[in-house]
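This part shows chain A:
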Amino acid sequence: MTIMLMISWLLLALGLMFFLAGSIGLLRFPDSFSRLHAVTKADTLGLGLLVLGLSLQSSWREGLLMALIWLIVMASGAVSCQLLARFSDEQPSESATQQED
Partner candidate 1 sequence: MFPALLLVTLPLSAALLMLLWPRFARSLHVTVALLSVPLAGYFLQQILLHGEQQWLLGGWSPLLAIRWQADSLSALLLLLSALLHLLVSGYALAVQARDRLPAAFWPLSSLLLASLQALWLARDLFNWYVCLELLGMVAVALVTLSGDKALKPALNYLLFSLFASLCYLLGVALLYAGYGALDLPLLAGQLEANRLNAMALLLITLGLMLKAACWPLHIWLPAAHAAAPAAVSALLSALVVKGPLFILYLVWTELAPQAFWLPASYLFALAALGALLFGGIAALRTPYGKSLVAYSTVAQLGYATLALAFVLRFNLPEFVAALWLFVLAHALAKAASFLAMGELQQTLGSKQVSALKGASQTMPLAMFAFAVAGGSLIGLPPSGGFLAKWALLLGLWQSQQYFWLLVLAVATLLAAAYVFRVVVLAFDRAEPTAPDFAPQRLPQYLALLPALAVWAMALFSMPLLTLLKQEL
Partner candidate 2 sequence: MLSFYLYLGTAVLLVGIGGLGLWRGPELLRRILALNVIGAGIFMLMVTLAYRPVMQGEPADSVLHALVLTGLVVAVSATAFALALLGRLLTRAD
Partner candidate 3 sequence: MALLLFDLVLCALLLLLAGAAMLSRSLTQAVTLFIAFGVMMALAWARLKAPDLALAEAAIGAGLTGALCFTALVRYAKQPAYPQPALWRPLTFIGLVTALLLASLSQIPLQPSSAIPALVQQHLPQSGVSHPVTAVLLNFRAWDTLLELLVLLLALLGARQAPGDLPRYRGWSLSISWSRLLSPLLLLVSGYLLWRGAAAPGGAFQAGALLASGLVILRLNQQLSWLSWRHFWVRMLVLGGLLAFVLAGAVSLLLQDLGAVWLSWPQSIAGAVILIVESFATLAIAVTLTLLVVGEPKPEVADA
């Protein structure tokens, strides 16, 4: 039991690391497209680890629901990454016109 708990906490910590990495990436990466990667990928992975860690501590029904949530977030991360990138790509002058400050 304690081993399960330890593994769970380990997974949670790992997940948190990915979340923080995503945020730091959003802050530090030089251009929009690499920032896009940082957010959509690192967070998805972080959420996956978090879900895994949490489901070790909960009932199978909750675990299933969390897995479904992760699946949705994963798919949406992939799709919105594509959409946002394409949108941004469609207007090369965008960064110039939308630069407000």
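One rule holds in what follows: a contact is a pair of C-beta atoms (placed from the backbone, for glycine too) under 8 Å apart; a residue touches a chain by one contact, two chains touch by 3 or more; residues count from 1.
Keep in mind how these were chosen: all candidates are chains of the complex that A comes from, given by their letters.
Fair warning: this is a prediction, and the values are worked out from it, not measured in the lab.
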item: Options 1, 2 or 3: the chain contacting chain A in this complex; value: 3
item: Contact set on chain A toward candidate 3 in their complex; value: 72, 79, 82-83, 86, 98, 100-101
